[in-house]
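I am attaching a structure below and will ask some questions about it afterwards.
A single protein chain has been removed from this complex, and every other one stays in its place.
== chain A ==
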Amino acid sequence: MTFFGHTLKAGLRALAALTALAAAPAMAQAPTQATGTLDAIRARGTLICGVNTGLAGFAQPNSQGVWTGFDVEYCRALAVAIFNDASKVRYVPTTAQVRFTALQSGEVDVLFRNTTWTLSRDTSLGLDFPAINFYDGQGFMVKRSANVASARDLDGATICVQPGTTTEQNLADWARGARIRFTPVVIERLEDNIAAYLAGRCDAYTTDISGLAATRAAQSQPNDHVILPEVISKEPLGPLVRHGDQRFADLVRWVHFGLITAEEFEVTAANVVQLSTTDTRPDVQRLLGRTSELGQMLGVDNRWMVNIIRTTGNYGEIFTRHLTPIGLQRGPNALWSTPGGLQYAPPFR
């Protein structure tokens, strides 16, 4: 009655595939959700937000059992937009296997659960990705003592990787393309993987850069480890909503854009209330609801962005609060005005 390792994983994978198949027809006949997620949330009085069961920096309960993290701030922001009250959120921890069903079946209203936007997920699940709130990608971590400056120097190396994930596939694809030979050390559990890397069983450890940074920050001597500059895959992470409810998708999308725009115009948690009455820049006046009626167009209060930024801060502040401590650089998540930055918001007009 107890199940271990591969049997478990294989079983899960088979079931996940089965579920996806079963879900497809169920979704095809269920566009009735379009009657309004937003109205349902208002009637219920709380937003139900699907989050990760525990991922450092993104969503994790702290010692008091209160959910914190980058994704959690987005849930709070959305709740503020709808209710002007960040506490009106119920967090439902979802595992990788049940996350899509939880959203499809209406158990949660929205997923903020570091899910990679791919074409097949966008088209076959009956779900939509309204935005990308974090650009991730797969990278490598090596020991500083190994004197490796670039992933191209990894020819002949042994690399620790988790099996059955896209990580393993990406590694193989990249090595083939770059004509690099390597020996994979395939270890099922994350913690064992890290232990193997630290013990020197492999020269490099590969996973998403956010994961590498978190691992690195947790070491007693973080500077002994280097994250190599190469990013070998694209992992755009974003929220998910049910397909067919464009009004709610718009709201989720523009909450994200609002946080980006606030950073662009240097509207922060500290100065937003003051700026909402004194700022003379037309863009800021529209963002903060002093002129025009952008909030109402989304079906929420006109001062929604003031309330959000007062609660969570702008995108940069959220990032600094939750992701900088785990050792993440802004990198591609810097604003578009910074070289290499990809975070861009359409105008608030």
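One rule holds in what follows: a contact is a pair of C-beta atoms (placed from the backbone, for glycine too) under 8 Å apart; a residue touches a chain by one contact, two chains touch by 3 or more; residues count from 1.
We take it that contacts and distances are computed from a predicted model.
Undergrad: The hidden chain: which UniProt name fits, "Tol-Pal system protein TolB", "Nitrous oxide reductase apoprotein", "Twin-arginine translocation signal domain-containing protein" or "Amino acid ABC transporter permease"?
TA: "Amino acid ABC transporter permease"
Undergrad: From the list A:T95, A:T123 or A:Q246, which touches the chain that is not on show?
TA: Of the candidates A:T95, A:T123 or A:Q246, A:T95 is in touch with the missing chain.
Undergrad: Can you say which of A:Q104, A:N193, A:T207 or A:T261 touches the chain missing from this structure?
TA: Counting the whole complex, the residue in contact with the absent chain is A:Q104.
Undergrad: In the complete assembly, which of A:Q64, A:N223 or A:S337 touches the absent chain?
TA: In the complete complex, the chain left out is touched by residue A:Q64.
Undergrad: Considering the whole complex, not just the chains shown, which residues of chain A touch the missing one?
TA: Spelled out for chain A, the touching residues are 1-3, 8, 11-12, 15, 19, 22-23, 26, 30, 32-33, 40, 53-57, 60-67, 90-95, 97-98, 101-102, 104-107, 191, 214-215, 217-220, 325-327.
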